[in-house]
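Heads up, one of the protein chains got dropped from this complex, but the rest are sitting where they should.
We just call them A, B, C, D and E in the order they show up, numbering each chain from 1.
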Amino acid sequence: MKKLRHLKPAGEAVFKDSYTTKARELLEAYSPGMQREIAVVGVPLSKASISHSGASFAPTTIREALQSYTTYSGEEGMEIADRIIDFGDIYMNPTDVTQNQERITEGLTDVFATETAGNWMILGGDHSISYSSIKAFAEKKTVGVIQFDAHHDLRNTEDGGPTNGTPFRRLLEDSIIRGENLTQIGIRDFTNSGAYDEYAKEQSVTVYTMADVDRLSLNQILEIEIQRLAKVVDVIYLSVDMDVLDQAFAPGCPAIGPGGMDSKTLLKGILFASHYEKVQAMDIVEIDPTIDFRNMTSRIAAYVMLQFIKGKRMDDGGGTQKGL
Amino acid sequence: MKKLRHLKPAGEAVFKDSYTTKARELLEAYSPGMQREIAVVGVPLSKASISHSGASFAPTTIREALQSYTTYSGEEGMEIADRIIDFGDIYMNPTDVTQNQERITEGLTDVFATETAGNWMILGGDHSISYSSIKAFAEKKTVGVIQFDAHHDLRNTEDGGPTNGTPFRRLLEDSIIRGENLTQIGIRDFTNSGAYDEYAKEQSVTVYTMADVDRLSLNQILEIEIQRLAKVVDVIYLSVDMDVLDQAFAPGCPAIGPGGMDSKTLLKGILFASHYEKVQAMDIVEIDPTIDFRNMTSRIAAYVMLQFIKGKRMDDGGGTQKGL
Amino acid sequence: MKKLRHLKPAGEAVFKDSYTTKARELLEAYSPGMQREIAVVGVPLSKASISHSGASFAPTTIREALQSYTTYSGEEGMEIADRIIDFGDIYMNPTDVTQNQERITEGLTDVFATETAGNWMILGGDHSISYSSIKAFAEKKTVGVIQFDAHHDLRNTEDGGPTNGTPFRRLLEDSIIRGENLTQIGIRDFTNSGAYDEYAKEQSVTVYTMADVDRLSLNQILEIEIQRLAKVVDVIYLSVDMDVLDQAFAPGCPAIGPGGMDSKTLLKGILFASHYEKVQAMDIVEIDPTIDFRNMTSRIAAYVMLQFIKGKRMDDGGGTQKGL
Amino acid sequence: MKKLRHLKPAGEAVFKDSYTTKARELLEAYSPGMQREIAVVGVPLSKASISHSGASFAPTTIREALQSYTTYSGEEGMEIADRIIDFGDIYMNPTDVTQNQERITEGLTDVFATETAGNWMILGGDHSISYSSIKAFAEKKTVGVIQFDAHHDLRNTEDGGPTNGTPFRRLLEDSIIRGENLTQIGIRDFTNSGAYDEYAKEQSVTVYTMADVDRLSLNQILEIEIQRLAKVVDVIYLSVDMDVLDQAFAPGCPAIGPGGMDSKTLLKGILFASHYEKVQAMDIVEIDPTIDFRNMTSRIAAYVMLQFIKGKRMDDGGGTQKGL
Amino acid sequence: MKKLRHLKPAGEAVFKDSYTTKARELLEAYSPGMQREIAVVGVPLSKASISHSGASFAPTTIREALQSYTTYSGEEGMEIADRIIDFGDIYMNPTDVTQNQERITEGLTDVFATETAGNWMILGGDHSISYSSIKAFAEKKTVGVIQFDAHHDLRNTEDGGPTNGTPFRRLLEDSIIRGENLTQIGIRDFTNSGAYDEYAKEQSVTVYTMADVDRLSLNQILEIEIQRLAKVVDVIYLSVDMDVLDQAFAPGCPAIGPGGMDSKTLLKGILFASHYEKVQAMDIVEIDPTIDFRNMTSRIAAYVMLQFIKGKRMDDGGGTQKGL
Partner (left out) sequence: MKKLRHLKPAGEAVFKDSYTTKARELLEAYSPGMQREIAVVGVPLSKASISHSGASFAPTTIREALQSYTTYSGEEGMEIADRIIDFGDIYMNPTDVTQNQERITEGLTDVFATETAGNWMILGGDHSISYSSIKAFAEKKTVGVIQFDAHHDLRNTEDGGPTNGTPFRRLLEDSIIRGENLTQIGIRDFTNSGAYDEYAKEQSVTVYTMADVDRLSLNQILEIEIQRLAKVVDVIYLSVDMDVLDQAFAPGCPAIGPGGMDSKTLLKGILFASHYEKVQAMDIVEIDPTIDFRNMTSRIAAYVMLQFIKGKRMDDGGGTQKGL
């Protein structure tokens, strides 16, 4: 059969450099029996948000943003050659939010049970998905959580059900994690209520405000906290709410504001944390692509993923890497 | 092996109604030996445009817009059940525009030579692609062309090479089609120069202005012209420059302006023309999704495709269909 | 006490013409014992939508759009002097969609039970709210429904629960209205599935497609249908899905497309229908202000409200009004 | 001296077709002693607007939009060969609105006094400029005015000074024009107050609502009114407030709304009116380019200018032109 | 009387957390006899701007942005419990800019004379309003001014009247403040003219450029200047032109540019300054919400207000607060 000249599949990228691999090409659809260092799952739920949110589109836009990156870290002279297992997205029912949240736990329980990967990246969705995700992750292990967030997310559930303002309250109340094992970093002024600040204290949650981050440096905080947690938990889960960043850097979060972290600090922090073996899962939440500018916030998320992967592939312990 | 609960492939539509088929599902990637009534090919070239144009994105957005339509025509009580062969897109080199134009002719020559379909839909790209497409289409047959356009596209090629302002000039000069076999519909006032109006007359091109369309009705014009052309050509090719539409209806064309056709008239006209057996090809060009509003213009293009398909599937001769 | 010079309440309109009343000033918050010809209620639910929708913002933007209109109809030389009772909005829980739908029925049942108004305008929200609203409206009366829509909204409920694609299916299945008493106007080609077209026929739903509207005229259709329904029902409810309009006129609906009605036709139709005494309720749904252009679609909605009110205040029977 | 290869002046259009003249090239900066059929002046005032308006940018965007048109009318086979005198713009002081309004009258008085042109096109700016412009125009002649507008613009001046809501009130009160010599076309429902409708009647202003336009046709109205006015005034001035158009056609006016005129009707009407010798001036106002979509509304304005020019260059009397 | 189920007032926030107070709830409309620590007044004037500006909308958007903040400072463990008196906005005449400026002085004179608050926040509007505001503030006291600005705002008034480029020139020329008592911080390169730099020197105005800010730190500059001014004036007024910020942080100012301050520095500076008892007034100007991205700049303004309030409520003297 004669080949048709110049034809390519619909939608495929027009340009391909023979010597360059795009990070998106690392994604490989899951099939049973696979064994990789890293896997990814999308959780497109945002109807649980208090405010109008299109965060359900983020699993798609973050994957697309990987197309803007290569697999090569020049800073380390390191090629990310291993494929990443992509389990796809959890199916969401259009009208039943609470059933969706159970469905996430069920789906991720099955995903984690495959044991095909040593490390997991969960792409939200709004922050409510972290409850379901951590619940699945904590079924067989004691979990410590490091939450990057401008907000405590410790709201009561009476006022609106299991929203994106409540995941960590619910995890504590349902004894899925212990307050001592929850660290919140980047909590911002005039962005939380005194009642929940108080609740965090009562529950022995460790809280670093933005002033703390500015004073101590993020990596120093992470070092302290990961070493503390590593002694008492089996695994550490990073929960990255993108609104921990200043609005100038992450314009696509529903709850934007000034006074937050810059993106370079976060990127360096994720790399630093990822070096630790016990850090085995990370979610990225609260990116609403419908209100973003040029998918900037999804681009940061994709970079966060690459830093996490890179950290896992470097031998040293977190203090000697060449840089960002 | 145990099935993972609730997982679906990344990016797949969240909601699926079991009783509804989306028009996009009609598209089926080409493989040799197929035989269908209709085939589609994308031609993502817009670097040949005089003005800055992102029409190269339109093959993708038009296919996506088919996702907004079902396969069912309630007006006719007709289900479009046959699949459409999708040959994908012609590959475009980033820097060599004229080579790309030859590549289109080569690629489409190979596509047409498969004879897998009786009717062809070509998705541009800018209007320059019609030269390459019609050249391929005319290799073995005498072709008549009905061009929907605000512009003659009969510019000289000295001033800028083979741009989107020149396709029909080049087809005439290269004797690929004869002036008598070219009909232009929708030519707008203060949108062309006297020199090219004169050239059209010299070449015996048949021209219907927008005033003609408003006075005579599009379907009456089409009836006259298709019957006239059918006597002297083997096949008729519709070239649909979306800027034949008024800017209020097609906000995503590079050359928008008032005083044009409304979309309903065009949609009815395409259905009418498609009934005729000799009408066997259609291109849709000059949609720039990067400047459109909510892909409105690509949505019209997808509807135009469906009208073309519907016309091919109706038995009667064009005068008795129930409606739009 | 000395008055402070030049101060006005925060947010109040800067300019006030002493001889002009804005339509928004007609709105008067409900208090028990009121008696008016017209009342309005907002239903800000859009989490029941199949696709991402911000229709929950529309009750606010439509009320704001009333600020762009005056209370005076020059066509009729008529001043709308009576106030409109504004019951405010039904409170929506952030995470429980189905409970919200029951809440709408409960809230509207209470509202209708006040009997403070003879005619009701319900501002959605997505189309799922019409189930809840009509259910409340039909508690004590036999209701006929005239639905303006590009879609049947007769989807099965298994695939996604009680979404904005299912309200009329659920009304029929729950025997809240009878198929004979449902008229659908503006149903568009390639926008519904054959299965639901068939279902409509089985249920004796009366369907007018856009081709029917173009051929017969909307007012003629309305005359036939209202007179037919008036014989068999106590009251008639108009359900106005704004996507019955062409995308060029209503750019802010989630499901936009070409081939629809123009806004002037709809506006004239609502006026015509409103003359009939049995037409006592109307909802306006499927406007998503977050994707609209300059609130154009909410502006039409506000005009639709005014036409409904004007119709109620004119003496003649629908055939002799001077015009739009 | 050696010519530098390939250099062209900064900002000049990249592409130039040797056989095409752009309408913008017709503009020729004024110098004393010129004599042409048509002249244009810009009046960039919009701080007199009741609402926030960037109409001061419109003289620039309308001139730029002429670049999208050629000088050739294919409908008439007519080339517009004569140059148009461009007097530039009236200088506006940043903080003194009322002084600006006097300045417009002074500047235009000087412009008209040059008698370099037989016909004048004034580009606003908001509608307040029509007061100043017509005042200058009426200094030596009796003027009849045909106003295309959704609004009467007959507001009292106590409530906000000489705004864009008051020009025709002020012209009547200052006896610059007589009520009998003012015709308003396109007045829309729920867009004016009864008090001003009454005032119009008291002043013997002739008013055609949109319902009148839909019923009688614009050209028929124009024929009646121009013939009536021609008997009693020296010259007729067209004042074209773009918001006479429906929002779907003119998205860039501050006061948009549905229920208005379509652009083709207006374009035909201007051509029709321009045939009459006594029609010697036209202003175009209320286009705010900062809120428009792709300068659509300025594009219509440029076309309106060309229709005005074309009408002046055709010999016949308005009833026999071939078309738009 | 039976309560209607689920109804809430139109437009009220859908979600309310019982344990959280939003900063916007602090605002309490003024009535005579009130006594509070802080009061706010809006001054919606932007027609005095040299360039097109919608800063008149900022009093509304800044108040709305307070809805994005809570009343609780976690950094200090402090709840802002006291209400803020909201005097509303100064009424602006649509056409008389200079009269508006007098009106601001009159209105604020009355407001200040109520002595209901010890500290005042004035929300502009463009920077021209600072002349009127400081004039009212200086009627009975000697005022020192610390101006955050990229520009001197010392233009002559001949070229355009009392614009937003002239407030401090006019204050000096009218002897309302003395040059020695004016400190300008953040003056940017290539953003002012030599003539006005010279004028500042002649008038003994103290100027810190952005290079000074980068070298010395903002808080150090503030400490020096407040202590210096405190010795010679009764009260200090902060005038915060948001364009002192870099365009990356404050995208909604009319005169954006690179090379400015980041928002965190400004926020810390306002807190620092507010500790001083003599700092008793602050205006925030030059935010144009119509060109902003997601109201980012208004969000910073609301945070600036909260920092000002927080500073007033902390006991210590400015050097020991825990941080931003």
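One rule holds for everything that comes next: contacts are C-beta pairs under 8 Å (C-beta built on N, C-alpha and C of every residue); 3 or more make two chains touch, one makes a residue touch a chain.
Quantities reported herein were computed from a predicted structural model and do not represent experimental measurements.
Considering the intact complex, the chain excluded from display touches A, B, D, E. Considering the full assembly, A:M296 is the residue among A:L27, A:M296 or A:M314 that touches the omitted chain. The missing chain, though absent from the display, is touched by one residue of E:G144, E:G160, E:G269 or E:G311; that residue is E:G160. The chain not shown here touches chain E at positions 50-51, 155-156, 158-160, 163, 165, 187-197, 207, 209-212, 214-215, 246-248, 251, 255-259, 291, 293. The chain not shown here touches chain D at positions 1-2, 4-12, 14-15, 27, 29-30, 32, 41-42, 44, 56, 59-60, 63, 86-92, 94, 103-104, 106-107, 109-111, 114.
Within the complete assembly, residues 15-21, 23, 68-75, 77, 79, 248-249, 262-264, 267, 293-294, 296, 299-300, 303, 306, 322-324 of chain A touch the chain that is not shown.
The working rule: only the chains that are shown with their structure count from here on.
Taken together, chain D and chain E share the touching chains C. Of all chains displayed, C has the C-alpha centre closest to the centre of the whole protein C-alpha set. Once the centre of each chain is set as its mean CA position, chain C and chain E turn out to be 44 Å apart. Chain C has its Cα centroid 38 Å from the Cα centroid of chain B. Distance between chain A and chain C, defined via averaged C-alpha coordinates, is recorded as 42 Å.
In chain C, the residues touching two or more other chains are 15, 50, 56, 94, 160, 163, 248, 293.
Chain pairs that touch, as defined above: A-B, A-C, A-E, B-C, B-D, C-D, C-E, D-E.
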